[in-house]
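Starting off with a structure, shown below.
In this view, the complex is presented without one of its protein chains, the others remaining in place.
Now for chain A:
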Amino acid sequence: MHSKKPFYILVALLFILGITASVYRGVEHKVPFLPGKQVQSWAVDAKVQFQGTGDPAEVSFSLPNDPAFEILVENATSPGYGLSITDTNDQSDRRAIWSVRSAQGQQDLYYKVTLIPTGSTKVIASTEPSEPKPYIWPATEQAAAEQATQEVWAKSATNLSFAQQLNKALNAQERSQNIELLLSSNSPNKLFLHMLQSKGIPAQEVSGLFLEDQRRRQQLSNFVEVYNDGEWHLFDPTNGTQGRDENLLLWDRSGKSVLDVIGGVNSQVNFSMLQDTRSALATSLDVMNNQDALDFSLYQLPLEEQSLFKGILLIPIGVLMVVFLRVIVGLKTSGTFMPVLIALAFIQTTLLTGLVGFILIVACGLMIRSYLSDLNLLLISRISAVIIVVIGIIGVFTLLAYKIGLSEGLTITFFPMIILAWTIERMSILWEEEGPKEVVLQGGGSLFVATLAYLAMSATWVQHWVFNFLGIHLVILAVVLLMGQYTGYRLLELRRFKPLAGE
């Protein structure tokens, strides 16, 4: 007897691989684990306006850059302008550059972007920022600034706590004389920034947009980011708050100006936005498409093949059901996997129509078959005759259903005809050899298993899983292999052998 160890290792590997692949799909590609899940998305329009002076114009506009939002679609409309989108290496400074040889009068440039929240609100620094040069205070402010900074410094331990204490001091109910003095000639953001820099703490001014449904003509707000331990923390020194609102979209983190216009005057930008819900699955597909991550997905296939695969990938579920019902429960079916094929037909016809149609066709087929059996035909030609008769029966039923106006009846054509013909032949022999009771028993058993397989295969979440998480098929394979090793009692044997238990 050879060792079973390699087998169990194989099963465990299949299982782990299947689960990992599925979880990776769900977490990395954000394929929703449940079907029909909706996600929020934001459509933001930025409108850049300026007055052209008739000279060549170049407009440089910074584009949103925020790990908390994924860009699904973006496009810019600007008739007559050349457009390029530049990317610096670390992606922190994406800009749209519009250019035109001559701009005269009022100019409108549009940038549209669709964003979906990713939920990752932390801003991780990709590289360690260099220590800033200390800010040189004007002579009139130097003493006050040093004193105020020192006071806060004494009450802090880290970069972060220093920034927190500073933010508090700037917004205290009763501010110190020194801070009052400094605020009279500096904006809170600038003062905050300068005081941080004077202590060598990396900090930068960023701008963000508050997303609110159906708002128009919105402006960017300014914040300060403070670096601490690999992460940027957001502060709003104007009102003393820390951290970010979940509706805040960081637009520009480069520290440069959001909009630069050369060859124009009176430039301004304003934003309008709209909230939308869309299917989580479609969203994740769009994201994968953006990232070229579709390589190993059935969604690359043409639609027709996709729908074919949606059906094929259900078969493992039906097969699993049959293996379970036969090996663990101990039910008998006529023809091992015939119930799976019937269940596939049920998916097309819906259960009730399918059951009624199946019974009608088999019953009619049996009657006609009993006539054929009197003709003493060879088996092959008899079954061929049954196939042709089955097609006839299906045709008649479809026509009748159409005349009566039963649209459900039209789906009867989805039954696999060869299977039906064989079923009729087997049932007919069974009837002759073992009587009608056995026909009802075995036929009923097959229909029962087919119904269970149908129920498993038609559940929307099952259909969602087998198509979107291909790893699940490895798990099914592992389970089928394991069940193939099951040497225990079947459920129905517990009843069959009950007299032996000696109770």
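Simple rule for what comes next: a residue touches a chain if its C-beta (ideal position, glycine included) is under 8 Å from a C-beta of that chain, and two chains touch if they have at least 3 such contacts; residues count from 1.
The rule is short, and it goes like this: contacts and distances are computed from a predicted model.
K.L.:
Consult the UniProt record of the chain that does not appear here and report its protein name from "Thiazole synthase", "ABC transporter permease", "Anaerobic dimethyl sulfoxide reductase chain C" or "Alpha-L-glutamate ligase-like protein".
P.N.:
"Alpha-L-glutamate ligase-like protein"
K.L.:
Which listed residue, A:Ile124, A:Ala139 or A:Leu500, touches the chain dropped from view?
P.N.:
A:Leu500
K.L.:
For the chain left out of this view, which of A:Ser3, A:Gln173 or A:Thr487 touches it?
P.N.:
From the options A:Ser3, A:Gln173 or A:Thr487, the contact with the absent chain belongs to A:Thr487.
K.L.:
Just to verify: which one of A:Leu399, A:Ile429 or A:Ala459 makes contact with the chain not shown?
P.N.:
In the full complex, the listed residue that touches the missing chain is A:Ile429.
K.L.:
Go through chain A and note every residue touching the omitted chain.
P.N.:
Residues of chain A in contact with the hidden chain: 1, 327, 330, 373, 376, 378-380, 429, 433-434, 485-491, 493-503.
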